[in-house]
Every structure is written in structure tokens, then in C-alpha cells.
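Here the complex is missing one protein chain, while the rest keep their positions.
A and B label the chains in the order they appear, each numbered from 1.
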Amino acid sequence: MDEDNQKTNEKVDRKVIETEISMGPVHPAALEPYRVRLFVEDEIIKDAEITVGVNHRGVERIMEGLPVEKANSLTEKICGICSNSHIWNSCMVAEKALNIEVPERAQYIRIIMEELERMHSHMLYLAHGCEVLGHETLSMRMFYIRETVMELLRMIGGNRVQYGAPIIGGVRPRCELDEMRIQKLKEGMDTVEEKMTEFADRFVSDPMIMSRITGIGTLSQKDAIKLGTSGPTLRATGVEKDLRRDMTVYDPFEFDVITQDDGDVKSNLLVRVFEILESVKIIRQAVAGLPEGKITNRSWEMQDAPITKSYIEVPRGTLYHSYALQDGRVRHSVIRTPSITNIGAMQYACIGQHVTDAQLSIVQCDPCFTCTDRAVKIIRLDK
Amino acid sequence: MSLKSYSRARAVHVMLVYTGGCNGCDIEIVNCILSPKYDAEQYKVFLTWNPREADVLVVTGPVTRRNEEPLRKMYEAIPEPKVVVAAGACALMGGVYKNIHGDIPSEEIMGPVENIIPVDAKVPGCAVRPEDILSGVVAALPKLLNAK
Partner (left out) sequence: MTVINSVIAVIGTFLVAFFIALWLPGLERKFVQARIQQRVGPPVSSPGFMAPIKFFFKETIKPESPMPRLYNALPIISILSVAFILLFMMPQMYTFAAFAGLIAVVGLLKIEEVIYMFMGSLSKSVLSLKMPFPDIVKGAKHPDAPRSFLEELSTKRAFRMIAFGSFPLYIALFVPVVMAKSLYLSDIVAYQQVHGPVLFTLAGVLGAVVFFVGYMVLLNEYPFSILKAKADVIEGPLLEYASKSRAYVYISRGFLMVVLASLFSTLFLGIPPNIFDWHSIVTLIVVLVFPVIMAAVSAFSPIFTYRQFYPVVLGSSILGVLAIVATFI
């Protein structure tokens, strides 16, 4: 056993469990159904177990044998928060498998949608975080700021949540950006930047909030890498790893990879705050340099393809989609969402915290269990 | 209007139960209650997380296998009179998860909500809009007000 694993085992001392407290699937601090079992001694958590599977709908299984266009729109329904990421990645798999060239303008619009989604997802994270902290006012303030982004998404995509912008070979015609929309995007970005800066200033200058979130749910850099976390949760521990740097579609844009050092709730919140501001930067660049041309490439033909993989960076980390194509239908679909690796980090971050901070430690990793739920088979012990 | 109906109309406590949808409806409902833009409290609708306090149960999602029992328990825990509002396409008819029909249909969906508990008002949409949620709760109110 190497040094790291020994350290983990020291932290999880299994002999001092006084009692077990279980929360969920219906619980105010959880935005989605999941089960948390906390093993506590004197209100301090000694071990934690997060059970997913409550949300399991078998999406990959339903995808099996669907026409690829239909399967793409089903992937969108995996998650209501990062719906665009799923459908984008799913389209990218098909494009990679069939060698479809996507017009430049379509790529830009896709990136605008993705960054808008990142913004609203991070804002939801902040709002939910404030709600779990017990700070209703700031949570409402955040929802108010988020409304700007939701209106932009509604304007471009036609729906507030499932906007379904990408299709194979481009984006849907209704997502075309005309002058009026571009103008509104620019105004929206100004509003968001101004209000987010104010919010962040207010947030970090509040001593009560800072004392609640500093040093809570700490995850060291070593542990974060060992547990395989990705996305902002990893970046909050100081690892400069953003898949957007490796994606060719992001090459024309300049942005910083945000990192923080501590890996606690404060770092996680700040990483998200700054990433929203980075997204504002990317959208501004995309809107300024929006190329002319058509937005959909419809000259492609369906053919069989072996299993093709695609990784992208989504608001919560690295998203993986893969499937094979046979007679225009999807086969062997596999989806791996960022939260599945972050669950380990959530359990780990809970340990050693007070029970009231447990949900905060879970929320800091931005859980999205609707994305994550995969096949779960339960074998009862008592019967 | 009697004092009974009047008081019921002036304080409506809403409880949310998520039964495994895609999160979209859930967030829109939370948005409708917590966002100052919609602010459900101005329509005398209060959010609660305790079934003993609730009058209206808002259910989202297609009711997955693991959620069936909790949903039924939540419904039973609410004292009469109570109404159920099913919100979103999944809660109304199972949504894409039940009806899209791949080669291997999913066995995980026990819904729609009607199969498990009686539903009084239905709010369509994928995802539901916050305005629609409020009007759905309002549409279910007469049953609450006229109950014994």
C-alpha cells in the first residue's frame, strides 16, 4: 500500500461510529433525489455513503437501437442543467464517426450556447450553495441574476431548459443569431458581468459567510487526483486542467483556466464565480468574431461506424459519450458523466465535518445525480 | 366565502417531490419559488419540505422504481384536504423515458404519477415554465377550498 492510500484510511477510521443518520431521497438540501448515509460520532461525520440509483431511468438502454437523431435528442433529456453539453457531445460522436464537417458559424453558436449553459449551471450552483448555507437572501439574489441568462437561452433556443441547439452537422435553424439577438447577448453579458462582480464582492466581504465556508469540505490536491475528480472540483484544488484547452473548437478563444488552492467550499465557490466571468469573456469574443456562412451542413450520408468516443468539458467536468452506428441506429451506447467520479470526492469531503456542513460538502462538488445514475442492482441483506 | 375557504386560499403550503426526472422541471419549480422575479409567496404560496405541513404536493419526474414507495409515503403523510399537481411531461405520461421505444424498453419507469397517486391538476411542458406551475397550483385550489 502506498503512502496516499494509507492516509485515506487514517482519515476514515471505521471504529468510532456512534450512530447513522440518513437523509433523502426527499430532502430540502438536495435538488434531486439521492440517499446519503452519514456515520457520525458526536455530530462529527466519520464516514459517509452516497447512494445513487434513485434516478435511474436506463437512458443508455433506451438509446439502444434508436435512430441517431432521436438518440441525440434523448441524450438531451439526461440532465436538465447540462442538457446542451449532452446533445453537443452526442452530436460530436456522430460527426466524428461519419466525418462530417461542421460550419464555422455553427461551432461559434454551439460554443455560445455551451458557455451560456456553463453560466446558468454555475449560477444555480451558487444559488443552491447559498440556500444550503441558510442564506436565503443571497440565494434569491443569485436566482435573480440567473434569470438574465435564462432569458438569453430562451431567446436563442426557444425554451428555458431543454433548448436543443446542436444537431448533427450544425445547429438548428431557430438558433441562428441575427442582429437583434447579438445585441441582446451583448447587453446580457454586460448585465451579468456587472451583477456577478457585485455579488462576488458582497459574498467574500461577509465575515459570517466566510467563516462558514473557509476550511469546510477540504479536498487535497493529491486526493482529488487520486479520486479521479474532474472539472471545477479538480481546479479548486490547484490543478490546472481544463479540457477546453485541448478542444480544437475552443482554439480561437482566449480565456484563463481558473484555479484555487485550498480545495474547500470557498475555493469551489470562487472557481465557479470566476468561471462565469471567463464565460462572459468567451461569449464576447464569439459574438465579436462570429463568422458568416451557413449554420448547418446537411450534405452527409449515414453509414455504419465502429464505436467512437468523444470527451468534452462541461460545467461539472469531463463528459464522455460513445456509441457505434449500425443501419443509422445507435448501438453500444456508453455515457460517463463527471459527477460519477466526483461522488468519491463528495464522500471524502464529508468526513470530519459537522453534520450541518455535510450537505454543503456534497453540494460543493456540484452533484448532478440525474446525469450520473447508471444501472443499480440492489441485493438486500436482511431477507 | 367561509373562514375555512378564505384561510385556505390565503396560505397554501406547497411541497415538492422529485421522482427522477431530468432536473429541468425541478429547477424551474425552485426558480418559481425562490426567484424574486416570480416570487410565489406574493400569491400566498409557501414552500415547505414537511409533508405534515403541506396542502399541495407538486410531483415532477416519471417515478422511477426506487422513488415509487417514497412518493406514496409522502402522499399518505399529508393530512386531508390535499391536492396533487403533476408537473412536466414525464409526470403526466412518462415522457421520453417511457414512450420513445428503443430496441430494449426501460423497465425502470413506474410512472406516470397517476399510476401511483391520484392527480388533481396537470401542468404540461418540457420543462414546465414557472408561470405554468403557479397557474397549475391555482387550478388545483378549488378542490382544496371546497373540501370539508
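Keep in mind that, in the parts below, contacts are C-beta pairs under 8 Å (C-beta built on N, C-alpha and C of every residue); 3 or more make two chains touch, one makes a residue touch a chain.
Just so we're clear, the structure is a prediction, and the values are computed from it rather than from any experiment.
Touch with the chain that is not drawn comes from one residue among A:Arg61, A:Arg105, A:His135 or A:Arg316, which is A:His135.
When you scan B:Glu69, B:Asp103 or B:Glu131 for touch with the missing chain, the hit is B:Glu69.
Touch with the hidden chain on the side of chain A covers residues 14, 17-29, 35, 37, 39, 43, 47, 49, 51, 54, 130, 132-137, 140-141, 144, 208-209, 211-212, 354-360, 378-382. Residues 3-4, 6-8, 10-11, 13, 36, 39, 41-42, 44, 46, 49-53, 55, 66, 69-70, 73-74, 77, 79-81 are the ones on chain B that touch the missing chain.
The rule is simple: only the chains that are shown with their structure count from here on.
Of all residues in chain B, only 17-28, 30-31, 34-37, 49, 62, 64-67, 70, 74, 95-97, 100-109, 126-127, 129 touch chain A in the complex they form. Within the complex, the chain A residues that touch chain B are 25-28, 31-33, 53-59, 61-66, 70-71, 73-74, 77-81, 83, 124, 127, 131, 136, 139-141, 143-144, 146-147, 150, 159-162, 368, 370, 373.
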